[in-house]
Each structure stands twice: as structure tokens, then as C-alpha cells.
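Got a structure for you, written out below as C-alpha cells; questions coming shortly.
A single protein chain has been omitted; all remaining protein chains appear in their positions.
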Amino acid sequence: MKAAIVGASGYSGEELVRLLLRHPQVELAWVTSRQYAGQTVARAFPKFGSDARAKSLRFSEPQPELLGKMADVVFLALPHGVAAEYATPLLGVGCQVIDLSADFRLKSQAVYKEFYGHEHPAPELLPRAVYGLPEIFRTEIQNASLIASPGCYPTSILLPLLPLLKAGLVKSTGIIADSLSGVSGAGRKVELDYLFAECNESARPYGIPKHRHLSEIEEQLSLAAGEAVVIQFSPHLIPLNRGILTTLYLTPSAHLENENQIARCYQDAYGKEPFVRLLEGSALPDTKNVTGTNVIEIAWRVDPRTGRIIVLSALDNITKGASGQAVQSMNILRGFPETAGLC
Amino acid sequence: MKAAIVGASGYSGEELVRLLLRHPQVELAWVTSRQYAGQTVARAFPKFGSDARAKSLRFSEPQPELLGKMADVVFLALPHGVAAEYATPLLGVGCQVIDLSADFRLKSQAVYKEFYGHEHPAPELLPRAVYGLPEIFRTEIQNASLIASPGCYPTSILLPLLPLLKAGLVKSTGIIADSLSGVSGAGRKVELDYLFAECNESARPYGIPKHRHLSEIEEQLSLAAGEAVVIQFSPHLIPLNRGILTTLYLTPSAHLENENQIARCYQDAYGKEPFVRLLEGSALPDTKNVTGTNVIEIAWRVDPRTGRIIVLSALDNITKGASGQAVQSMNILRGFPETAGLC
Amino acid sequence: MKAAIVGASGYSGEELVRLLLRHPQVELAWVTSRQYAGQTVARAFPKFGSDARAKSLRFSEPQPELLGKMADVVFLALPHGVAAEYATPLLGVGCQVIDLSADFRLKSQAVYKEFYGHEHPAPELLPRAVYGLPEIFRTEIQNASLIASPGCYPTSILLPLLPLLKAGLVKSTGIIADSLSGVSGAGRKVELDYLFAECNESARPYGIPKHRHLSEIEEQLSLAAGEAVVIQFSPHLIPLNRGILTTLYLTPSAHLENENQIARCYQDAYGKEPFVRLLEGSALPDTKNVTGTNVIEIAWRVDPRTGRIIVLSALDNITKGASGQAVQSMNILRGFPETAGLC
Partner (left out) sequence: MKAAIVGASGYSGEELVRLLLRHPQVELAWVTSRQYAGQTVARAFPKFGSDARAKSLRFSEPQPELLGKMADVVFLALPHGVAAEYATPLLGVGCQVIDLSADFRLKSQAVYKEFYGHEHPAPELLPRAVYGLPEIFRTEIQNASLIASPGCYPTSILLPLLPLLKAGLVKSTGIIADSLSGVSGAGRKVELDYLFAECNESARPYGIPKHRHLSEIEEQLSLAAGEAVVIQFSPHLIPLNRGILTTLYLTPSAHLENENQIARCYQDAYGKEPFVRLLEGSALPDTKNVTGTNVIEIAWRVDPRTGRIIVLSALDNITKGASGQAVQSMNILRGFPETAGLC
């Protein structure tokens, strides 16, 4: 199978390169980057400098019309708002497209406009797009042509939350998600706020109270709950390279009679999932235990003093939160073992 | 005025040394440390190596009976549970005692036993102790002989929360405090969990759902609200040397009619406080803006989507969260300018 | 092939677990640790919690007599000075032993005593031990029964230096090696000096001017040069989890007529080595490009102003500097592809 990556110079593009170079069933056939056009992958990313393919493969200027001939599956790792101009022609020539941006994650054009401030550039593609959360939409992904790979925060919130919500064990109201993100979550953006000396020894909230990722989080929660769900979401930037740690504050529903129901619910949902680690005993999630892996760690506590359920998750924002998850979707889509290239 | 520090080898002891060495009205007369006994302060803490007093002052073994003769004010920077054996004789000979441990922070012996697992060693001192949060208990501190200086998490939660609670603008139920702490918050404890390679690139919760600091937080909130308050508190460890970032999730009461009431409430409470910085406009707290200072930054947002009030605070856990606040109390106690030695 | 790890609770032990769990030709049959005896590997090291073998394999108390029955190859990841008590019985029953400590790295008992302060505990094994630097001693490793895997600093110094020295392009006198190490280089030692808040925002020399690693560095250099070589070595601790960056200051010999000789010398020595990356153009080594890999990056500059040759190297102290290199030796020893389990 031949794969291409469009916009391979950012952190999720770089991680796609890493994962696809070592993927046993995939040939990385084409990578594009305006910034690095003409350079080999090995030169642009010295960490791949010992890989034979990286030494021969050169970055190209992005050319939508050419891409369709070069690859069976195309990963789009582009900034928000420009994926449509690639997706439309690629789908037209029969490519499968896995988009890592937010462009195709929403079903609702209205919500898109509310959160992104302009009309969706290709609304006709929205019904076709599958939300690429494999543990939830595995079947849909199998037959998809356009996969909208979820954001890092949404993955860290939806995976621990959806099973409880679907099982009716927690209320769909009053949900709070408090998240901590490493700096690579901002992308490879060259802005003052992300300089080392501005981030090291700094912990700070941002995007409060209405971060853009709320749109896809709430849409997915609403679909699962069968009613409109509005949540509180507070992202924070902390001095990690990689990792998201999310703390969820949930209210038990009347259906929750004892804690075992939670354990059983998670066991049913994820007991056999290769990339979900349900922590036991006194263990709690820690970003360092998932760095560089496609694993999400989940733990929960019921607080007898407040009656609340606290659910905690940790993942690597670049792997399970972006490129690893996209490769996981590709594996499903192409009938490869789901863990191929990811262990 | 002569000051002594008992247990000066930990991070808050070291910070007390730093602050008292440069305090214009104080002579640092005596410092004790089992670990460093016999060494000069300058040798044990090379960062003070250019200070004349640090070059001559030597650490002593702690001797409660001697201390009372050496100092007017004695700071106790000891682990939990041993402050009483110093406080009792010191108070007996007329010293003023500022304790940085949790030993005298609670009014209730029962709560002490619940959270600390044993009877309080000196219950007769509890009614005498003043909770050393200057912005709240300035008058009581002026006449105190025994000050229980608050913990770092409690300071980061109580200062932003108490004014709203006292003014009846937020409900006393459903309160959530989500806090991030730098590693020095664990003290200078030589344990595996706090090694560099275990903390760097790691974000993790701990002590969930019942951290010991809940006892003093809830006692203070209950006193302010005039009813028993139970809150949710989730501490997290992140790779900072110093700093606490707290995010509070609050529910408006029926008394809250518009956001200006919040602004006014904070302005009334803290508008003239030298160490409380009320952020305006789009500014949000950032630990790096308070590192090494006695300042707490506070900002708030009302979320029209959820109806909740989000309050955020940042402080340095060693300064405003421990030693700086203790010196602030000393300044009040002794009639010095409140900012002396702290700017 | 069955492998065992003795002392698997330190950082190099943990890395051996990681590498051997995914090694296609190896079954990790036995792991010992006093600290974790009885626990599964998955519990002791949550990052391996999704691995089936790690979930079933339990740490044992170390029992030298049992080990020989459990494994074909035994890795010793023990503190200095105790490897002999395992190596002797293991070799006696025909096991192959790969020792990651300093115990068998020296040929000279006298040098051992000078640097380690006591007689060598098993001098009869010294002639049998092969210094496990695969790029230099590949042939010897193939037939070894006891491999002394080199230290992290020695690897970072010897690999860039030996080819130039052997080719006579640099003088064997006046050599300086200035090295920077991440904190994991100190091992998982629970000491004050390695606490997060003591290392973060700290850069400091230590072990100057006579660090223990000098003994093996100089012995190897002397063997290569055919004369006694004494060098200057200055290690520094910097706030990285993993990584060593070494800067070598060398004096050209009379044989060096132009820079191409250096390029050719390295090309001849390492042009086909899978784990040596010779940097070209303006590229310089960077620890982040080798983190988690078995690669060493090498670059060099000739300074026309001073006449000196500056050689720079970067490696991961836990992988190429310890456990990865040990696995590389095992691969050679057992006739596996040299990169098996390491890419």
C-alpha cells in the first residue's frame, strides 16, 4: 500500500513519517511540505537520518492533482481550513483520505460556523466523513473513504466518557473536563507563546471558557446521549513536550448503584482494546507512561464525600491524540492488523 | 527583632532563610537542622554564599529549650506532627511562633484525627492558633502568639474563593478545585517519585479524592459560609520547580445577577492588597509571573454556555504558598510594613 | 532464545525489559528485582501495562543458582561490585553473560583497584571478558561468553575517537572530552542531588577531574594507540531525562594533511554501521535526535584558527549508552540480525 502525507513538516506530520516508515505494510511514497520542498526527509528531520527510505524520499511542493496518482491513502496534516481543497480532488480519483485537521470532524455546518467563524468550505463532504475514533466507530471506519481523525483533547475526553454516558451511568449535565497539554499540542507554530523560556516553569490556562475543540466533543457526546450535551472544558498548557492529562468530573445517574458497574462498563467497552489501558488498584494515569505510544490510560474514582465520579486519562497528544490514531484508522480501513506499525 | 528557623533544610526553610536574610527589620539569629548541624548556611545552601550573615551563621541541632532565649519570633518548618513539642515551650517563655506545618491549622480535633490518623498532640493550643492568611485574618494575626501558616493548595483555593462565598455570590455546594503543583510542593523529600527522570515529561494526579489539605480548606470554607462545606479537590504534579495553578469550578447563587458583582466583590476584598493581583481583560494567571514572589494572581470567567463561574489562581507554592506568607504574617504581628522583605 | 535480566528495576534494567519484550527472537523468561519481587512487570512499570508478557511475568528475588536454568543469556544490570557473584556460577553452567556494570570492563586489576578502591572480586574472569563495543569488537563479541557492556560516557567518547586514533590522524596526547549527561545517567538512585527541583534549571560539573569512567576510556584508548593514553574528562549534569552530548578537543598529527582524511576515516570505520550516523553539511549532533534509539550521531569540524579538530557526538545514555548496546551485542553473539529489536 502506498501512503502520502500532505503537510509533513509539523509535529503530527513528523509523527506520521515516523510511524509509516516502520509500518510493515506501507510504503511511504510521497510527502509534501512547502517549507522543506526539495530536501530529503532525512535532512529535514535528522532523527530519521538512519532510515534508508528517509534518505531517498524528498519533500515535494503540495500538488493536489498529482497526489491522487501517487498514493492509495493520503494523510492530510494541514492547518485548519485548507483540507477541503485536497480532499475533494483526492476523493474524486478514488483515494482514501485521512484528515488530521478539524475540517471534517463536525456533522453540523452551523456548529462549524459558530466555532470557526466562517461557512464550511465543502459541506457536501461532511455527511461522508467518519469520525476516526476507532474504539467507537470501528465498523464505520472499515468502509470509509474520508476519515476525520479526532483532536487530541477530544480523544482524551471522549474515550473515557462515552462508555459511561452511553450506559447511562452518568448524567449528561454538569460535565467538566479539565485538561493539561504538552506544548507540542500547539503544533510547530513559531509564536512567542511557545518559546522555551515562555513555557518552561510556566503553567497556564488558555482558551477558557470556549475552546474550539468543544464543538466536536459536544457533538459526539450529544450523539451518544441522544440529547444536546454542553460541557465545561478548561485546557491548560504545561511544560511537557508531549502528553495530555484529562480530569473529568461527572455526576452519577440514578442507574448507578455501585462502583462495580463502572468497572464492568469500562471492561465491556475496552477490555479487549489493544490501545486502552484500564488502570487497576491504586494506579493513576501518568503521561510519561504513554509517551510515544498509541495507548490511552484510564482510571476512575468514586468520591464518597461528594458523590462525584472522577475519571482520569493520559495519552500522547501526537500519537493517540493525532498521528497514531490516524494510522490505527488506516489499519482498520485497509484490513491490516489494527496494531500494525503501532507497537 | 531576632528570628529563628527550626528545620531550615527543606524548601520552605531555605526560602525563609532567603527572605529573612534580606529583611530590613530582622536579624536571622538561629537556624536549626539535624542534617546540616555545624555547617554554615552559606555552605549548606551555596546560593546564599555571598551573604555575610550566611557565611557566619551555623546550623544548630534543634534544642527547644534554647530557642526561646535566642529569638523573638520562631518559624517552625518541620514535618507534620512534631511542631507541638517546640510550640509549647516556646509559647511558655513568651516567644511568638509561626508554624508552617499543618499541626495547628485546624480548629477541630475530630477533623484532625480523621485526616491525620491520630489524636492531636497538643489540643490545648488549637484555640490559640490563628490561621495565617493575612488577607482574611489580618486583625487576628496582629495579636496572635501562635500562627498556623496555611498550606500552598489551601492558599491557592481559599483566597479566590472566600470573597465570593462570603458575599453569597456562589453556592457552597458543588465546588471543584483542580490544582497543578510544581515538584517542590512535595518538599525536599528524597523519594523515587520526585526524581528528575520520574517527574520531567510527566503529568499525573495523586491523592485523589481525599487529600489531607481538604481538612483545612473545608474548615475555612465552612466558617466563611456558616454551614458545612464539602468540596472536590484534585491535585496534580507537573514538571515545574515552583508554582501552583488552581482552576475553580463554581455555581452562581441566586444573588448573582451580573458579572460586575464578581468584579466588585474581588475589588472590595483585594483592591488594596499588595500581594493579590486581580487580572483584567484577556489576562489569565501564569505561574511564571509569580515565581519567587509573594503574589497570587486571580482571574475569573463566567461561561454563558454552562452558567458556571471559572476562577483561576497562580502562586508560588514556596513563597505565597508557604514562607513568603509566613513572613507576611510576621510583618503584621510585629507592626512592620506588610511588604517588608517581600518586594 | 530465553533471556533473563538481573536487577531489572533500574533505568537500564527497565530499558532492557522494553527492548527484549519486543525483540522478535527473544523470550524474556526471567526478571529479578529485590524491590519488586512478586509484582508483575506490568505493575512495576505501568508503561509496559499493555504488553501480554509483561502482564504475566513476575519479578523474582535474584537467585544465581536458579538463573542458569532459566535463560540462555543473562543480562546483569546491577550496581558496581556485585556482578561477579552472578557471573561466576552462570558461566559455570554455560550461560552467556552480558554485564552492564563496570565490573568486567577493565583488563588491568591494578587500574581497577586504583579507580574502585578495592581488589577485583573475580580477577580470573577479566581475561575472558570482551568489551562490548560492537562497532569495534564485533568479531570478539561473536565468540564471547562474558561481555562487559561499555558505559555511556565511554561509548560517547570511544566511538568518535578510536577511528582517528587508530588511523594516526590525531595525537594521543592532550585529548579533552567534555560531556553533558541527562539525569537518568545517575541511575534510579534516590538521592537528594537527583530530585527534580535540584536538577531542573541546573547545569553543573561533577567528578572533576577524575571520574571512574576514565579507567575504561583510557584503557581502550591505550590499546588502540599502542601506548599509554591519559585524557582530560569533564562530565556535567544537565536537565534532560536521557542523552549524552560529548565534545572532543583533538590535536591533528603530522599525518593529517587535509580534512578529507577525517571524512574518509569515519566513512571507512562507520559508513556501513547501522547505528552510527555521520552527519554532513552544517548538521551537528542533538540529543533529541537519538532519544530512545540505539544511534550515535557524530560530526566534526577542523578549526583553521586554532588548528584543532572538534568532534561531537550524541547518544541516548540508556539505549546506545547501555541497554540498546547490550542487546546489539546479544544479537551478534546469537547470530541474530544486528538491528533486531532495535529499530
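We call the chains A, B and C, going by the order they appear; numbering starts again at 1 in every chain.
Note that a residue touches a chain if its C-beta (ideal position, glycine included) is under 8 Å from a C-beta of that chain, and two chains touch if they have at least 3 such contacts.
This is a predicted model, so every value here is computed, not measured.
Of the chains displayed, those contacted by the omitted chain across the entire assembly are A, B, C. Considering A:54, A:148, A:199 or A:250, the position touching the chain not shown turns out to be A:199 (whole complex).
On the side of subunit B, the interface with the absent chain consists of residues 22, 43, 46-47, 49-50, 201, 274-275, 277, 279, 281, 283, 286, 288-290, 292-293, 295, 297, 343, using the contact rule stated above.
Taking the complete complex into account, residues 176, 178, 180, 182, 198, 201-206, 208-210, 230-232, 234, 236, 238-243, 245, 247, 249, 284-288, 291, 301, 303, 305-306, 308, 310, 312, 314 of subunit C touch the chain not shown.
Hidden from this view is one chain, which touches subunit A at 11, 182-184, 188-192, 194-201, 239-242.
Assume only the chains that are shown with their structure count from here on.
With centres taken as mean CA coordinates, the chain nearest to the overall protein centre is A.
Placing every chain at the mean of its C-alpha atoms, the farthest one from subunit B is found to be C. Distance from the subunit A centre to the subunit B centre is 39 Å, each centre being the mean of its Cα atoms.
A straight line joining the Cα centres of subunit B and subunit C is 46 Å long.
Subunit A and subunit C have Cα centroids lying 37 Å from one another. Those residues of subunit A in touch with two or more other chains are numbered 201, 286, 288.
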